[in-house]
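A protein chain is absent from this complex, but the other protein chains hold their places.
The letters A, B and C name the chains in turn, as written, and every chain counts its residues from 1.
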Amino acid sequence: MNVGFIGLGRMGVGMAANLLKVGHQVTVYNRTPDKASELLKQGAKAASQVSDACRGEAVITMLANDEAVESVAFGKNGIVQSLPAGAIHISSSTISVALSEKLMQAHARADQRFVSAPVFGRPNAAAAGQLNIIVGGDPAAVKAATPLFEAMGQKTYVLSESPKAANLVKLSGNFLIASAIEAMGEALALVGKGGVDRRQFMEMLTSSIFSAPIYKVYGGLIVSGEFEPAGFAAPLGQKDIRLTLAAAEELSVPMPLASLIRDRFLTLLAQGGENLDWAAISTLAAQDAGFSDRS
Amino acid sequence: MNVGFIGLGRMGVGMAANLLKVGHQVTVYNRTPDKASELLKQGAKAASQVSDACRGEAVITMLANDEAVESVAFGKNGIVQSLPAGAIHISSSTISVALSEKLMQAHARADQRFVSAPVFGRPNAAAAGQLNIIVGGDPAAVKAATPLFEAMGQKTYVLSESPKAANLVKLSGNFLIASAIEAMGEALALVGKGGVDRRQFMEMLTSSIFSAPIYKVYGGLIVSGEFEPAGFAAPLGQKDIRLTLAAAEELSVPMPLASLIRDRFLTLLAQGGENLDWAAISTLAAQDAGFSDRS
Amino acid sequence: MNVGFIGLGRMGVGMAANLLKVGHQVTVYNRTPDKASELLKQGAKAASQVSDACRGEAVITMLANDEAVESVAFGKNGIVQSLPAGAIHISSSTISVALSEKLMQAHARADQRFVSAPVFGRPNAAAAGQLNIIVGGDPAAVKAATPLFEAMGQKTYVLSESPKAANLVKLSGNFLIASAIEAMGEALALVGKGGVDRRQFMEMLTSSIFSAPIYKVYGGLIVSGEFEPAGFAAPLGQKDIRLTLAAAEELSVPMPLASLIRDRFLTLLAQGGENLDWAAISTLAAQDAGFSDRS
Partner (left out) sequence: MNVGFIGLGRMGVGMAANLLKVGHQVTVYNRTPDKASELLKQGAKAASQVSDACRGEAVITMLANDEAVESVAFGKNGIVQSLPAGAIHISSSTISVALSEKLMQAHARADQRFVSAPVFGRPNAAAAGQLNIIVGGDPAAVKAATPLFEAMGQKTYVLSESPKAANLVKLSGNFLIASAIEAMGEALALVGKGGVDRRQFMEMLTSSIFSAPIYKVYGGLIVSGEFEPAGFAAPLGQKDIRLTLAAAEELSVPMPLASLIRDRFLTLLAQGGENLDWAAISTLAAQDAGFSDRS
C-alpha cells in the first residue's frame, strides 16, 4: 500500500521500518526531519510537510500526545484537509477518548475514514514487529488497513466499530500495567525491608503465577533499578493515567487505584524524575519506607 | 516418610492425598473428623487428637488462620508438646510473620525443627499436586522435607533460612494477586461502562501482555461473575491483607494499595459477601460506578 | 458605584441585592431573565445582553463554572469586548486557576483591569452580606473595588496581587471543606455502627475542639441526612475538586486526600446524586459499611 507515516519517535521508526520491509511504500514525516534518515536509506520517501504524507491510501500517526496529534490533524495543510476522500487515517498514538471522537467526526465530515489503532509494546517490540494492536473502526476500513497491521504487529484485536473504544481499551491496558508496577513496588519494598532477596522473589513469581511479559519486563527493571534510558518515560505514563482518569470522569467511574498511581507520577515528576522510565514510580514505596531500593 | 497432616480443608485434602499417592504414610487429623473419610479409603490413618498426628518424622499443618494454628500447636497435647525431638513441623498455612517467628522459637526450645512452607495455588492445584511451595527454614530440615514438597507441589522455592521470610513472601504474593484483582475490577468497570465487551477485553490482555495464570483465572472469574462457591473465600483474603499490613506496619512500610484493598474487603464483608470468592472485591468498582457488572 | 452583575443564581441574587441596599447602581444580567425580577423591584436595571451590563466602572461575574464565565467573557459583545478601558472585571465565580490567568491577560491586553474575588459562604451568607471574600489583583484596582466587597461580605482578605492566587486559595478552601465532610462521614459511620448517638457525637465535637462554622453547618446536615434542596450541589463540588486537582497537577503537587474526595463525588454522581448537596458524599462511608445513615 501507499501510506504516509507521521511521527518518528522511538516507536514510530520501528513501525515504519516494518512497513517498508514487507513492501509498502511509505512517505514519512517528522517535525524534526533528521529522525527520518535511517528510514530513507530503507526506501522511505521524505515528506517536508504533513500534507505530503497524506497523498496515499492511508496515513498512520504515532505521536506523543493529544497536542501533537491535533497539530498535525487540524488546521491548514493538516491531515483532515489533505487526505483524499475515502483514504484512512490510522491513529496509533495513545490519545484521549475525547480526541478520538473528535477525529472520527472530523474525518466523517470530510468523507475520509478513521481507524483507531493504538498499540501495546515497547520500542523493541515495535522494531521487531511484535506489537499488539487494538483496533476500533468501520469494518471495511479496518479490513483495508489490515495489511498494515500485519506488518507492524504480531496480533490485531478488533474490539469495536467505535474508534474511541480502542482508545479506552489502550488507556485501560496502560492503567493495568501501571497498577502492576505499583503493586510490585509495594511488595518489593516490603519483602526487601524484610530481608528477602528481591530478585529471587520476582523470579519466583514470574516463573509461576505471574508468568506474564509485563511482570517479567517490569519486575526486572524494578529490581535492577535501571530506569534510564526510559523505554517509556514517566511524563508519558502520567499523561496516560490522566487520560484514563478523564475518560473515567466522563463516564462517572471512580478508580481509586488510578488515583493512587496519578499521585505517584506527580511525586516522581515533582522530584525530578521526568527522564526516568515510568516504572520508576515503583521506587516511591521503598522511598516512603526509608528502604534503599537497590539490592 | 511417616508424617502427620493436620487440617483437611479444601486445600489440605488434596495435599494429603498427593502424599499418599507417592507412598508416604500419612496420619490425618481434622477438628471435624468426617472430612477424613475419603483419605482413609486412600490409605491414611486417622488421628483422634492432635498428638496422634505427631508421632512421625514430620507433621504438616494446613489451617485457616493464626488462631487455628495456635490451637493445635500450643497447649496440652499440642504439636510442640507432642512432636519427637528432631522431628519437623512443616507449616503450610498462610499465617502471620509474627506467629511464624513464635513457632520457630517454640520448636527450637523443644529441640524440634520448624520449616515454613506456605503455598500458592487454589484447591484444584492442590489436588493436582501443582502447588508452588515457598520454603524457609534450616537447610538440613528443608532437605529432609523435600520429598514431601515434591509430592505436593510442582515447584519448591527455597528463599531463606528464616521461616518467617517465607510467610512474608506468601503474604506479599497474595497482596499482588489481590492488587491484580482490584486493577482488573477498575479497568473492567471503565471499559464495561464505556461499551466494550468485557470478556473480549480480558481475552485480549491474557493472550498478550498479561498472559499469566493469575490474570487468566481471576479475569475469567470476574467477567463471569461466578463467585460461589468460593475457591478462596473473602474472609481469608481479608485476613491475608490484614496480615500483610501488620507485617508492613512492623517494618514501617506504608502500602497504600494494600490499604485500598483492605477497605475493599471490609466493604464486601459489610455488604454480606462472606461466602464469596475473594475475587468479588472486583465488583465494587463497578458498583461504585453504578454499572451492572454482569455482561 | 455603577456596576454590572452577571449571574443571578442562588449566590448572585443575594450579592446583587446587598449592592443595591447600600446604594450602588446595579445593572443585572442573567441568561434566564426571570431570575432578575426580584432585584428589579429593589431598584436594579435589567440588561438584555452581556454588553449592557458592562457600561459602568465594574462588572461582577458570579457564575457556575469555567464554561459559563468563558461564554460571557469572550466573543462578540462579551465582557472583554464591551468593558470600557480602565473598568474592572471582578470575578467571584469559583473558576480554574488557568481561566483566571487567561482572563487577566485578556483584560490587560484590552486595557481593562481584572480582580479575582471568589467567596466563601453558602446562599444564606450571600443574602446576609456575610461572605468572606478572597481577593487577588492589582492594589489600585482592589482599592477601587473595595466598596463593593464591603457591601457583599463580612470580611475581605487580600492575599496576593496575582488574581489566580485568589482562585487557588478558594479551591484549596473548598478542598478543606470537602475533606472535613469526608472525615465526618467516616467518623460518623464508625461511631454510628458502634452504637453511639451520631447527633450527640457531633454536638460534643462542635462545642469543643471542632467549634468552627464548617463543622457545625455540615455536621448538622450530615446527621440530619437532609441533602435536598442543595445549598451547594454535588456537581459543583465535584467541579471544584476537579479544578483543585488540575491546579495541583499543573504544580506537580500530589494530593491523595483530594483524589479520594474526587472518587467520592464520582460515586455519588454515578449513583444518581446530582441534585444532592455536596455534603452527601458523607453518606458513602456509611453505605460502604452497610450502615443505615439516618438515626
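As a working rule, a residue touches a chain if its C-beta (ideal position, glycine included) is under 8 Å from a C-beta of that chain, and two chains touch if they have at least 3 such contacts.
Everything quoted here is computed from the prediction, not taken from an experiment.
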- Item | Touching partners, among the displayed chains, of the absent chain | A, B, C
- Taking the full complex into account, find the residue in C:50, C:260 or C:276 that is in contact with the omitted chain. C:260
- Which one touches the absent chain: C:5, C:149 or C:201? C:201
- Query: Among A:174, A:267 or A:282, which residue is in contact with the omitted chain in the full complex?
  - Reply: A:267
- Message: Could you pull out which residues of chain C are in touch with the chain that's been left out?
- Response: 97, 120, 132, 134, 155, 157, 159-160, 162, 165, 168-169, 172-173, 175-177, 179-180, 182-184, 186-187, 189-191, 193-197, 200-201, 204-205, 207-215, 244, 247-248, 251-258, 260, 285, 288-291
- Note on the structure: Logged for chain B, residues touching the omitted partner chain are 242, 248-249, 252-256, 259-260, 262-264, 266-267, 269-270
- Item | Contact footprint on chain A, counting only the chain that is left out | 256, 263, 266-267, 270-272, 288-291
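Operating definition for what follows: only the chains that are shown with their structure count from here on.
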- Item | Chains touching both chain A and chain B, listed by label | C
- Message: Centre to centre, using CA atoms, which chain is the farthest one from chain C?
- Response: B
- Message: I'd like the Å distance between the centres of chain A and chain B, where a centre is the mean of that chain's Cα atoms.
- Response: 37
- Taking each chain's centre as the mean of its CA atoms, chain A sits from chain C at a distance in Å of 39
- Item | Mean-CA-position distance for chain C and chain B (Å) | 52
- Task: Name the residues of chain A that each touch 2 or more other chains.
- Result: 248, 252-256, 260
